[in-house]
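Okay, here's the structure, questions in a sec.
Removed from the display is one protein chain of the complex; every other protein chain stays in position.
Let's turn to subunit A:
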Amino acid sequence: MNEPEQQDLVFYRSGGGRVKVPAAVLSVMQSYAQHDPVATEAGGVMMGRYIASSNDVVIDVVTEPMPGDRRTRYSFYRDKRRHQAAMDAAWEASGHTCTYLGEWHTHPEERPTPSEIDIKGWNRRLCQDQFDEELFFLIIGTHEPRMWAAKSATTTWEPLKIKK
């Protein structure tokens, strides 16, 4: 079956600016969408650029499930080591512009909402992880992807609107 041609996904940020998920990057994540009733959750980290003199962010790189990760129908555990190595390599290759932006994972539901485990994990990342300004979390549902964002030193998660 041929998938329809993937398009860029663009989210609006409330303070102005956008988050772009280019088609090629989106299709990597979409390939793990849990359409199959026995498909397990998948995920990875998201990296990309803060575009100069703008409020725009572009996601350039996402990691995929790797050895050491644990996948079940309703959970995904990401082990940091291999993902961090991929991040460091992407950062070097980008002239130190491709930075850690957040995380993605799949849900076996049409229009995904974060679970309690998700929110807890996101809040912990806001405290513990090293990142630039804010973190973005993307959940790939079976019908649509959704994204949330929060700034460091907050726990307020803002759902981002998709640009039609």
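Everything that follows uses one rule, which is that a contact is a pair of C-beta atoms (placed from the backbone, for glycine too) under 8 Å apart; a residue touches a chain by one contact, two chains touch by 3 or more; residues count from 1.
In this section, contacts and distances are computed from a predicted model.
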{"item": "Hidden subunit of the complex - UniProt protein name among \"Cyclic GMP-AMP synthase\", \"Xanthine dehydrogenase family protein subunit M\", \"Putative spermidine/putrescine transport system ATP-binding protein\" or \"ABC transporter permease\"", "value": "\"Cyclic GMP-AMP synthase\""}
{"item": "On subunit A, residues whose C-beta touches the chain left out of the figure", "value": "10, 18, 20, 22, 41, 43, 45, 47, 49-54, 56-58, 60, 74-80, 83-84, 87-88, 91, 94-101, 103, 105, 115-118, 121, 124-125, 128-132"}
